[in-house]
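Heads up, one of the protein chains got dropped from this complex, but the rest are sitting where they should.
After this line comes chain A, so read on.
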Amino acid sequence: MVASRAIGILRRFSNASRTLRCPGYICRNFTRSSALLSRTHINYGLKGDVAVVRINSPNSKVNTLNKELQAEFIEVMNEIWANDQVRSAVLISAKPGCFVAGADINMIASCKTPEEVRELSQEGQRMFEKLEKSTKPIVAAISGSCLGGGLELAISCQYRIATKDKKTVLGVPEVLLGLLPGAGGTQRLPKLVSIPSAFDMMLTGRNIRADRAKRMGLVDQLVEPLGPGIKPPEERTVEYLEEVAVTFAKGLADKKISLKRNKGLMERLTSFAMSIPFVREQVYKRVEEQVRKQTKGLYPAPLRIIDVVKTGLEQGKEAGYLAESQKFGELAMTKESKALIGLYHGQVVCKKNKFGTPQKEVKHLSVLGAGLMGAGIAQVSVDKGIKTTLKDATLGGLSRGQQQVFKGLNDKVKKKALTSFERDFIFSNLTGQLDYQGFEKSDMVIEAVFEDLNLKHKVLKEVEAVIPEHCIFASNTSALPINEIAAVSKRPEKVIGMHYFSPVDKMQLLEIITTEKTSKDTSASAVAVGLRQGKVIIVVKDGPGFYTTRCLAPMMSEVLRILQEGVGPKKLDSLTTSFGFPVGAATLVDEVGVDVAKHVSEDLGKAFGERFGGGSPELLKQMVSKGFLGRKSGKGFYVYQEGVKSKNLNSDMDSVLAGLQMPPKAEVSSDEDIQYRLVTRFVNEAALCLQEGILATPAEGDIGAVFGLGFPPCLGGPFRFVDLFGAQKVVDRLRKYEAAYGKQFTPCQLLIDHANSPNKKFYQ
C-alpha cells in the first residue's frame, strides 16, 4: 500500500527530469579575496537570550551557500554556543523572498576531481551535524525560496517556521542538475518526512509550498503573510516572522514547546510500515524499478540517491554520510550533470531581456484565432494579469477557445493551485469577440490563424487598419518566414515572429523571430511579454523554419527513411526514447500532425533542397490522403481512441509502408546507428544555424532544442553534446553516414572546424 503510494508519487518523475524548474544551485561570480575583517554574509544580534542570525549574501538578490558564508556561519555559531547569555537562536534571511536558494554552483563546477567535491560535501555534512546536535535550540525562520543546501540547512535546525506565501517554496532540486543533496539531506529528509515523501522530493526535485510542507512535517509552524501596516507588507512580514520565531525559540529553550509533532493516521501507518525491513526493501525495489523505467538508465543521479538513502537507513548514519559524499563527488563529474548544469545556466540567460525595457508596457493584448495555440496564448496571458482579447471568425471556434482557457484555469482550481474566486478574477481578463471592436486599444496583436500565407496577409492588413500606431503585430507561425508575412505591412518594423509550442501552457519555450526590419523596441516588447507569460525565450533570425522547425525537419525526414527501411514505429519509438528523447519519433509525427509535417517538409524541402531529403515525401502524402493525420484524426502510425491509454499500431499503415519500402543499408542500420543518424542530422543542422547566424549563441540553441523539441536533456542540447561527446566523433559519424546516403549527412564547416581543433568548444 505504502509502496504503491510511493510509486504513484514517482510517476511524475520523468516530467520533472525533463524540465528544470527552479534549481537549488545559484551561480554567483562574486568572490572576496580580502581577509575576513568584518562579516559580510552573516550577522547576528541578541533579542533577550535569543540570538538572531541573519544571512545576507552581499551584492546578490539571493543567499547562496559558498565557502565565505560557511566560514562566517561557523564562526558565528561558535560564538553563540560559547555565549552563556544565549539560550537559543533564530536563523533568518535578511533578504525578502529568499531564505537560502542553494549552494554556489560554481563552487562545485570549479572542482577538478571527485575528491575535491567530496571534501565540499563533507564540510557541509560536518557543519550541519553540529547544528543538529546543538544543545541550544535553533529555529529556522523561512521566508522565500529554501532550496537545495538551504533546505538541508533548515532541516538540520531543531524547528522550522515558514511564511505561508506563494514565494516560500522548499525543495531539493539537485537531481535536476544531475546531483544529489550532498550535505546530509539524503540522510535527514527520510527521517523528517516519510520515506516515500523523501524519495518523491529528492527524485523529482519538486518545489513544495509552505502549507504542504507543514502537512508533511517538513516545517513545524506557518506564519501568514501580512498586508500593509506600519511598514510595507514584505518588510513587516519578515519582521513578524522573526518575532514569532523568537517566541518559539524562547519556548523551546524553556521546554514549553515540544518538538514532537502530532502525526495523522496515514502518517503513523506509513512510518510503522517503514519500520519493517521487508517493506522498506520492497519500497527500494519498486522505486528503483520505476526510476529505471522512466530514466531508461540515462540519468545516474536518481539511482545514486536511492542507493545513498538505502545505505543510511540500513547501515547507519556514518555509512550514509560517507556514501552521500562519495556519490556526490562522482555525480559532479558526470557528463549528465555537466549537461544539466549547462542547461540551467542557459535557462537563466534565456529568462532575461537582452533588448532592455520596452518603451511601452503591453497592457492590452489581442489574440487572433481561438484555436489550440491562440487560446493557449490567451491562457498564459490572462493569468499574468494581461487584459486579453480573443478574436475568432466563428462563434463556435471562439467558444471552444474560451472553454479551453476556462478549463486550463479550472484544472488549477482542482489541483488547489488557485481558488475558484481567483479563477473567476483571472478569467475576467479575457474578452471574446468576433470583430475588431476595441482593437484601437491593443498594445500587441498576436495572430495564431491557420498557417497559410494568404490568410496571414489578409489578417495583417485588416489588423493594421484598426490598431494604434505603437501596436506590435506578432505572428505565431512554425515555418512561414516572417519577412514574407511582413511584406504586406505598412510598418514592418513592428512585425515580429512569436513561435509558441503546443500545448502553450505546458511548453516553456518561446522562439522569437526578428527580421532585418524589426526594431529593437519591438523585440524588447515581445521578449517582455514572453517573460511575463513565464516563457524561456530564444531570439533567432528569420529564415525558413527559423531554428527549431529547421532542426526538426531533417531529423523527421530521417525518421521517414528509417520507417521505410522496415523499422516498425514501435521499435523506432523505443530507440529514440532510450536515447533520451521524451517522445518517440513516430509518436512525435502523430502528435505534430501528419499534415503539418507534410506542409513543413515540402516548404523546407523547397528552401534547402537535397540536404532535407531522406524519406520519401510520398509517405506523408499517402497518409494525408487516407486521413491518417495523427492524434487529431484518431489515426496516424498509431490508433488513438478517447479514453484508451495503450496505443495500438494502425494496421492500415502496413500496406502504405510496404508500398514504399526501401532496402536498408546494413552497415548503417544497427540500433545505435539508427539513433545516431537521427541525432547527428539534428546536430548538424543546429550547427549550421549557428554558422549562418540564425542563432546568436550556442546556449540559445541548446535551450531551444531541449525545451522546444525534447532533445535529450541528459545530453544538454546539440552544442553541449558536441562539446561533451567530441566534435571529431560527431564528424566521423556524419562521414560514415554520408558515405551511405550522401549530402544529407555532409558535416557543416563549423563542426569540421571544431573537429580539427580539439580546443575549440562551444562552451569554453
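Everything below uses one rule, namely that contacts are C-beta pairs under 8 Å (C-beta built on N, C-alpha and C of every residue); 3 or more make two chains touch, one makes a residue touch a chain; residues count from 1.
Note that in this section contacts and distances are computed from a predicted model.
Taking the options "Trifunctional enzyme subunit beta, mitochondrial", "GOLD domain-containing protein", "6-phosphofructo-2-kinase/fructose-2,6-biphosphatase 4a" or "Histidine-containing phosphotransfer protein" in turn, only "Trifunctional enzyme subunit beta, mitochondrial" matches the UniProt protein name of the chain that is not displayed. Screening A:Gly227, A:Gly643 or A:Pro663 against the full complex identifies A:Gly227 as the residue touching the chain left out. Across A:Arg236, A:Arg491 or A:Arg631, the single residue that touches the chain missing here is A:Arg236.
Considering A:Val76, A:Leu176 or A:Val244, the position touching the chain not shown turns out to be A:Val244 (whole complex). The omitted chain makes contact with chain A at the following residues, 221, 224, 226-233, 236, 240, 244, 247-248, 419, 421.
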